[in-house]
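The complex appears here minus one protein chain, its other protein chains still in place.
Entry: subunit A
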Amino acid sequence: MEAKYRVAAADWSSVASVTTQADINREIDQLRGSGGPQPRLDYPPYRSSVLRHPTKDRLLVDPEGVELWAPAFGAADVDSAEADLTIQRSGEPLGERMVVTGRITDGEGRPVRNQLVEIWQANASGRYWHQRDQHPAPLDPNFVGAGRCLTDDDGVYSFQTIKPGAYPWRNHLNAWRPAHIHFSLFGTDFTQRLVTQMYFPGDPLFDLDPIYQSITDPKARDLLVASYDHDLTTPERSLGYRWDIVLSGTHRTPLEES
């Protein structure tokens, strides 16, 4: 395995124009604070964004018709067992068992009730159950890494899972993503739709990661970092993390609600 790594490194270094972490750091520094509280769509340090971001400003419109509503999900869609990513296969997955829970609210503090939350993530070794992830870390036959749940009447979601590992990617030489869990969220209105990533406190890779840093406002970035909560940790079972989420976007006024 070590030999393979050496070959890969040699491949990289033979490319004269190879981009190093130092190059990316400089680019990240130049763009610090340049965007608002949402990620910059145009963020060249994340190389794949270069040809995939719109160059024109988004057009501000008042939501109408279907946009005033969100799709509805319920018990017909999601089995409660889907919230436990550690029981999907025949055996126990490897890694650090954890629970992540939190409350989803809209901009006015109202809970997002009975709504769908989907997650996907790498395993403890930083490997995704995905054909495209070919980096030489082991797959875990007992961990797929995808789950779903519905929020309760107070907007609370909860997942049992395994803490994901960091993993390498090819944005630049020696690029590594901080450990994260992908979250897909719906609100009470179509305009609140959000897909994002939850991170873990104190990750040393934060400053080096162009995806995390595409949110150039540090206060906004912090909102994606869960907090460790010992009250959620269970004896001899799993560590607890809390991550509350506020969804942006418009909402119907109470008068318009049916």
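One rule holds for everything that comes next: a residue touches a chain if its C-beta (ideal position, glycine included) is under 8 Å from a C-beta of that chain, and two chains touch if they have at least 3 such contacts; residues count from 1.
As a convention for this text, contacts and distances are computed from a predicted model.
Think of the chain that is not pictured: of "Sigma-70 family RNA polymerase sigma factor", "ABC transporter domain-containing protein", "Dihydroorotase" or "Protocatechuate 3,4-dioxygenase subunit alpha", UniProt labels it "Protocatechuate 3,4-dioxygenase subunit alpha". For the chain left out of this panel, the touching residue among A:L31, A:L94, A:L139 or A:L194 is A:L194. Contact with the undisplayed chain is limited, among A:P37, A:G91 or A:P141, to A:P37. In the full complex, subunit A makes contact with the omitted chain through residues 36-41, 43, 46, 48-56, 58-67, 69-78, 107, 118-120, 122, 128-130, 132-133, 144-146, 148, 182, 184, 190-191, 193-197, 211-212, 214-215, 219-221, 223-224, 245-251.
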